[in-house]
Structure formats: structure tokens, C-alpha cells
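Removed: one protein chain of the complex. Kept in place: all other protein chains.
As written, the chains take the letters A and B, and residue 1 is the first residue of each chain.
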Amino acid sequence: MAGSDPRPFNVLGKPLRRVDALGKVTGDTRFADDFAMPGMLYLKLSRSTVPHARIAAIDVSRALAVDGVRAVLTGKDFPVPFGILPVSQDEHALCLDKVRFVGDPVAAVVATEELIAEEAAALIGVTYEPLTTIASPEEALRVPEPRIHDYGDGGNVHKAVAFDFGDVPAALASAHLVVEDWFFYQGNTHLALEQHAALAYLGTDERLTIVSSTQTPHYVHRAAAKVLGVPASRIRVIAPPQGGGFGGKTDPFNHEIVAAKAAMITGRPVKIALTREEVFYCHRGRHPVLMHMRTGVDRAGHIVGHSIETLLDGGAYGSYGVASTFYTGALETVTYRIDRYRFRGCRTFTNKPPCGPKRGHGTPQPRFGLEVHIDKICEKLGLDPAQWRIDNALAEGSLTANWLKVRTIGLVPCVEAVVAASGWKERFRKLGRGRGLGIAASSYLCGAGLPIYWNEMPHSGVQLLLDRSGSVTAFCGAAEVGQGSDNVLAALVAEVLGIDILDVKVVTGDTALGPVDLGSYSSRVTLMMGNAAVEAAQRARDRLADAAGLGIPLERIAFGGSRVFDASDPEKGISFAEAVQRAEAKGGTVGTIGSYRPPKAPGHYKGAGVGPSPSYSYSAAVIEVAVEESTGIVRVEKVWIAHDIGRAINPVLVRGQVEGSVYMALGEALMEEQAFRRLPPRLSGALVHQTPSMLEYKSLATLDMPAVETILIENPEPNGPFGAKEVGQGPLLPVPPALANAVYDAVRVRVDEVPITPEKVLAALRSSSARFGPSKFPAVSWPEALIVPPPWEGGDGNAINEPKRRERPERRRAEVAKP
Amino acid sequence: MDLVPLTTPSREKLRLAFTVNGEPRDLVVESYKTLLEVLREDLGLTGTKHGCELGECGACAVILDGELVLSCLVAAVECPGRSATTVEGLRQGPELHPLQQCFADHGAAQCGYCTPGMLVAAKWLLDRNPRATRGEIAEALSGQICRCTGYLQIFDAVEAAGRTLRGEPAPAPLLPSVHRGSTNGR
Partner (left out) sequence: MMRLPRFRYLAPRKLSEAAAALADLGTQASVLAGGTDLLPNMKRRQQTPATLVGLREIRALRARSGDPGSGMTLGALTRLSEIEHDSAIAANWPALAQAAASVATPPLRNMGTLGGNLCLDTRCSYYDQGPEWRAAIGYCMKKDGEICWVAPGSPRCWAVTSTDTAPVLCALGAEVTLVSAQGERRIPVEDLFADDGIEHLTKKPGEILSAVHLQKPTPDARSTYVKLRRRGSFDFPVLGIAASARLRADGTVEEARIFLSGTGSRPTNAAEAVAFLAGRKLTDEDVLREAAESIAHVARPLQNTDFSMSWRKQAAREFAARALRNLLP
């Protein structure tokens, strides 16, 4: 069903204008804040000005007295907690008894004008009883009390996990060479240009309706029902197209729920549009991660044992953090052959905005470490790092040491492509002082194998409505973030049914108007929604073929050019609309459904739920830099990037995703930092975001963007719709390490830390170690490691030191779904 | 002393008569509003976006009296009698402006949120310099942040629109090279 099609494609692979392009270039596309309603009130949140405190009292009387104020809400209006993961229901829409970071919302004002709401919010008096503040993971490990939350793995540790996939210490002991490294990847944020906004109202359909810039309307739906005590059947969540998400709009947010409650209380539509500063407080961005790696290789450079320890700065709430923690270890094994693998991961709570999933979720940090680590190993062994990646690439169809099943792998062609395009063989280590080339490769998921909450239902569903006119409407809960998922849906349906892409109308991102799709995260939509769409379209095709009455065997019936015809005699046929009419006459209204659920994963140990995916994409990048030795300023001259796309549904959009990933990665690699500032403790207890503004949170503008050459590897993936894989996240991954490796090639210093700022390069240039980066990893009390023998050491996917789980399907859920 | 042609006590409303996309508008708005807020909230022209309201992102760019400006930093009290062009004013009748055509064809609009500001800034450039080079395009758009595209397809689109405006055939979108059929099998 999801396989390749021998016929030339009508739609796939063609550089067609995306179906939602018109609204975007006319300004007619309506984003969440573009919705307004008569009688609409404005909501403003009053946020904590202290990083960690008990709330002793809140005085809202002065705010209530302001002319134009309609309601003031506080934490007691929201006693029920919520959170994206079932194991981390640790947020309140407004803080109940304590605040956990500067920016945590404590009260809300609803007024006739936003300015009035803001003026009134400033009059709310909150009395705080300050608590000790935790600013870093090291501090969180050192200071178990007071606890930021009263759950987790003890003290201020949110989650700690430990796995041994084979005996790594033994492997290292017998290795030809063991290399040890420490890396740090700074936190950064999504900075989607659209600030989060929500409009809530009581619909004439008796539904509490929330229009919100969310990547996950389904999860907002669930959280709103839980917190507000309204039956889910009477809540409708609409996710209009978003002005970028990148993972920053995948959690249910406090402002959405407060707006909904405010609409319930006032009986009026209520709008909130966050300021940029508030978006920095929503965050859920890249976790700062400290890493410690030890790797043993044989004489040829083959990895006999690899160990990684990660320490994540989680911020003040759980968010996706448990999954993020697992992801700092889960995909370490899917690029190169690794005989034995040891992973330890720990996430701590700190008094800062919560971290969560950003493009690449939990994997860019260890990918940075691993790819720089390999560069060093190759240097020590005298191997070409590009050739090493080819020689050590995982074989297709592999089962990895941690029991991930990997099907198609485009890693080698990706490396070969960027090596050829960049002139690597002639230029690496030969460009002279100040100029350098670096390479790195990577892999990413095409959707998480398990849902966020345990259930047996599909991850994505598509319904088709075929109209007599020949127009087809495709309904799906998927959210269009800007990545082009609406276009994927239309293209796949149009391809299967042989009609013009504009004859497919898509209805997405509305919980009342389409089957559930879990959301636009983990690069899951193209593959999962795509497979559901293909299934639904195939079923429609079957119905039309059956009713077409062409008097030929079904297998000869072809669809194309908005016609249904005899493949052996194309003149013989009817229009697509006519075929719909015949099908409708024969069997009634023509509607079909398709749904998708990923295949079961082979690993069964506790924690095996994070990492499996129906498919993995691969990427490789070569970057050329010029490094100014007097200042440490790095200029990126060019990026060559190849991505294993499986099949490009639309090459223009694919190019945009690849280049956008490169852009975002360069920002992370060079300058973006979600950094915090603590004032001198004797004078102040303040712990604040250093730069919550577009101006001071530095992201690349036009003049900072280098040339990028994009190459696609098309090797159709049997699990993908027409062979397609993801492209939204994977191409980000190789860029930061390729940049670091290029800096080394240019000036022979290692910056083992992201971002690679001029300060760090210059410090490395002036250091006797020719390096900048961390050199220790704090003591963490790891839990007893689960021992899971790799497949080639006689394992069966279970841990040998925990009860077998295979026979107990009710426990075969993701770690993330279970406390 | 005669100095109050536009006196506006703080709680009073502002009478604002000005031209938007060639059409006269006469309305009464809150006097603290910026041009951005008037366009979006009082005129319903939500094509003009906001990403910071502090002049730090470029999303709210409009053309005011022939100059590219940021509507978030133009006080409405300074707008009477002036003429603004927003993204909604690019299209002439049902026909898209060449910039709009090229943005659509070249993948220059991903999420589309920076697009109105980009289009307006690009129009301002091409109106002055239809032969703008890629370097001049990057310079002219250096006040507009896009977090999706990496800008390169936007540059392509503006270049292509320049060609269209000069009466030359618009180039097809630049596609990545595709390597097929190779695998990782070993």
C-alpha cells in the first residue's frame, strides 16, 4: 500500500506551488492572533517576579477596581494540574501555591482592552515567601532541598535512567584506543516568529472553542477537558496555521487554558496574544546538556564500546523532559556500528523556564558530541573522517545494540554526496591556516513509535469526502506549522486519485472536523498522516474502480489526469467526477477512512519505548569556515548538505526544510543562547532570563546566512508513503558538529561546546590545551542499570535484571507513559 | 499659543483620516495605538504581522508615504493624512503581484508569518531598483527575520520577481539535486 508506484507520478516529486501558498503571499492566511470576535475581551497574565517562592497571598482588589476589568483569575480557579506527559502532570494554569521561575503566571486579568488588562495586572499584589533558588543542574544535584517539585527521582532530580547494552567497561578494557570527552550544548529556543496566541469562546454549537497556535490540538483538547472539567465532547480545539513552531507549541499551555476559563466565566470571547518576552517564558526549547563520552575502537576504528552520560537542565517543569532524557541516548546507535553501548541520563529541575522539545528533540546535543568525538578518534588513528563514516555506517535492516530496528539507511550516499560536492578529498586538511572543512552525519526519527499516552488507537487518521463535482475533501487532525503538512496531505490524495492537487481541499487542525492526528512533532506527520491518507485514498480508488463500469478487469483501471480509464486503452474512460457519481449511485455517499499505527518495536525493556520509529532519515553535512585568529570570529563560507528523504513529495518544500534546518542549526552553533543571569546573592535573589528579546537573543538575519548546496538521496522507504521520510528535523543535526570540526581543521583548536562563539574560539587559541569546553561530569547517583544484552550477544530485547515484559502488554508502554 | 493641530489628551480617542492601500479611511481609534494596531484591530487588515512590537523582527513592515517602515513603531497620532501600503495592497484586482507569484513558486513562504513583511520590503526594493542583485536583496531584507527558510528561497523569489518586472522570463524554482537508487547495503 505504501510502496512505490511503477507509473510516473502526477504530483509527487514535482515542484508545484504548495496548496496553501495563496493565503501566505496575500496575507489572507489567518493565524491565531488574526481571529477577532465581536465583544471580545483581552486577557493578560501577571507573572512571577521571583524565581522560587511560596505564594503567601494575592491581592487582586486594586485590579478588580479598574474600569474595564471584567474578571481576575488566580491559581485557586485551576486546582487541577496538567502536563504533556502522563508522568509529569506538574503544571497549573496559574500557580497554585508556589512559583518556580521568573515568568511563571500567577494571576490573570480579563478586560475590554489589552492595555487596560495590562494596567490592571500591574496592580495585582503578590506576597511571596522566597525559597532557595536552583540555577543549574550541578546545583540541583548538590541541593536536594527545597525540592522544586515533590515528585521525580529524588531531590531535584526529575528523571535518572541507566542502561547497559552489553559490557562496555570490558569492551573498553580490550579496545585498541579509548577516547574520553566532555561536551556541553547550551540551551536555545525556537523563536518562531509568531508569538503564541489563543482565542476562546463558547460556540453556538455549545462547545467551548479554543483557537490556538498549537502544534498539538489533540493534546490541548485533552488538557483543557481535564483542567476545566468540561466533557471533551463539548470542547473544540482549532489549530489554525502557525507562524512556525519548531517544537515550541507542542505542549498544552497555561495561557490557552486560562483564556478558555475566562471565556466560561465571562460568557465572552477572550483573546490572549503573548509578548515576545512571554514566549521566552513558555520556552520548552533545547535542553542545555552536559555530556561525558568514552569510546573504545579497534585498530580499524570500529567502535567496540561506547558510553555516554548526559545531564540535562530541565527548567521548572516536566514538559516532555522524561522523553528528552531518553532521547539524549536513544539514537546514539542508529548511524554507526556500535558493539556495546552504555547510557546514563539525568534531568534536573531548575528555577528557569521549562525545556522541552525543539527540532531534533534531545538528539542534537549527543549528536554534536558523538560527531566531534569521532573526528577526534579519526585524528588519533590517522583516518579520514568521511571515509570512517562510510566504513562504519550501520547496515540496512540492522537491529542496534539498544534494539532499534533500522530499515533503509541513506547514510553512505549522504556522506558520499557531500564529500563529492565539497571537494572534500582534495581540500580537507589542505586549506591552510584559518580556513577549514568539517564533516558530520546524523539520523532522526520519522515519528515516535509510541504515543504520548498509552492507547491502542491509530496515531493518525484521515477521512476523505468525495463530492460529485470531483472535488475531494481530506479531513485530518494534523496541524500545519508552516512545514507543509497540508500540502503533503493534498499531494498524496491527489496522487493516488489521479486528480489535480487543487481539487483536494484539506481540512486540518480542528478536533471537531477531523480524525485525531497526534500532532506536528517528532517528524511524524509525513509518514503517519501520509500513510493514513494513502490508505484512505486507495480505498476511495477501489470504490471508484468498482463502480466505474468500464467493463474491464479492476487491475487495468487507472487514475490520472482527473480521469478514470483503461490503462491499456487510455482513451476509454470517464472523468473522475463521473466516477464519483457512479460510485455514489451504486453504494451511497463516497467517504473513506485511513489510519496509521507504527509497527511494534523489537525492544521490550523498560525504556524501550523511546527511540523506535517506523523509519529513520539520514543526513550528512560538510561545512567550510574561515576563522580569524586575532578575534576568534568564525565565518561560515558554505554548507553542503545531503539528506536521505526516501522520496521527495515536493522538492521545493523539501529544499526549504533542509535549508531551514541548516539555518536554525547555524544559529544554535554560532550564537543562539537561552541564557540566564543571577544577580550577586548578597544583594538579590534574582535569577532571570538574560535576553528575552528578539534583538538580544541572536538569530541569523539575511546577511549572516551562507550559501547552502542541498542534495537529496532518494531511496524509497517501504514504511513511508510512496517511500517518503521526514525532512523537518534531521538536517539540523549534522550542522553544529560539522562546524566544530571545520573550526578544528582551520585553526586546530577544539571548541567542545555549542554555541561556538568568538570568545570560545579565541580562548581555545590562547589555551595550552588548544581546547575550550567542559572537563568534568558531576557525580550522579544513577539507578541500577537495566542490563539488556545486544541482539548479537544472545539478547531477546528484554533486560535480564527486570521481569520479562513481553507477556504483559499492559506494561509494554513507553517509559514516558508510566510513572 | 497655537500648537495643537493634533492635541490628544491621553484618554481621548484619535480621529484618524488617512489612506490605506489607495483607499481613504476615516476612523476613531484609541490614541495610544500604533499603526500596526490600527491596521490589524481597527481595519481588520491582519495581513500585517507582529513578532516583537519593538522593531526587532521586521514582521510588521509596511510602506508609509513611500518609505519602508515598521508599523509597530509608528504612533497612530502621527498618521493622519498619510498613505500606507500593506501586503493586502500588493495585489491588483485578482492578479498577484510578481513578488507574490514568485514567493509562492519558489517556496519563499514556509509558515508565511514573515512573508507579508518580506513582500513589502522586497516591493520597496524592487520599486526603486528592479535590477537588484542578490547582495542588494540580502541587504534590503536585512531587517526581516525569517525562522523557517534560511532566506535563500526568499532571495531566489525576489530575484525571479525582479526578472518578471523587467519583462524577462521568470526562472523556475531551483531544486536540490537528487541522487536516486543508492543504498547503504553492506
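The rule we apply is simple: a residue touches a chain if its C-beta (ideal position, glycine included) is under 8 Å from a C-beta of that chain, and two chains touch if they have at least 3 such contacts.
This is a predicted model, so every value here is computed, not measured.
Only one of A:684, A:767, A:781 or A:801 touches the absent chain when the whole complex is considered: A:684. Of the listed positions A:187, A:509, A:692 or A:723, the one in contact with the omitted chain in the full complex is A:692. Within the full complex, the residue among A:61, A:469, A:631 or A:801 touching the omitted chain is A:631. In the full complex, chain B touches the omitted chain through residues 1-11, 31-34, 37, 50, 52-56, 58, 61, 67-70, 73-75, 77-78, 121, 139-140, 142-144. Looking at chain A, the residues touching the absent chain are 33, 47, 49-51, 102-103, 114-115, 118, 122, 273, 275-277, 628, 630-633, 671, 679-680, 683-684, 686, 688-693, 695-696, 698, 700-704, 757-759, 762.
Rule of thumb we're sticking to: only the chains that are shown with their structure count from here on.
Centroids of chain A and chain B (each the mean of its C-alpha atoms) stand 29 Å apart. Residues of chain A touching chain B in their complex: 15, 17-18, 20-31, 33-34, 36, 113, 115, 190-195, 241-246, 275-276, 393-396, 408-413, 416-417, 481-484, 618, 642, 648, 651-656, 658-660, 662-664, 693-695, 699, 701-703, 705, 707-708, 710-715. The residues of chain B lying in touch with chain A in their complex are 30, 32, 40-41, 44-54, 56-57, 59, 86-88, 90-91, 96, 99-101, 103-107, 109-116, 119, 137-139, 141-155, 172-186.
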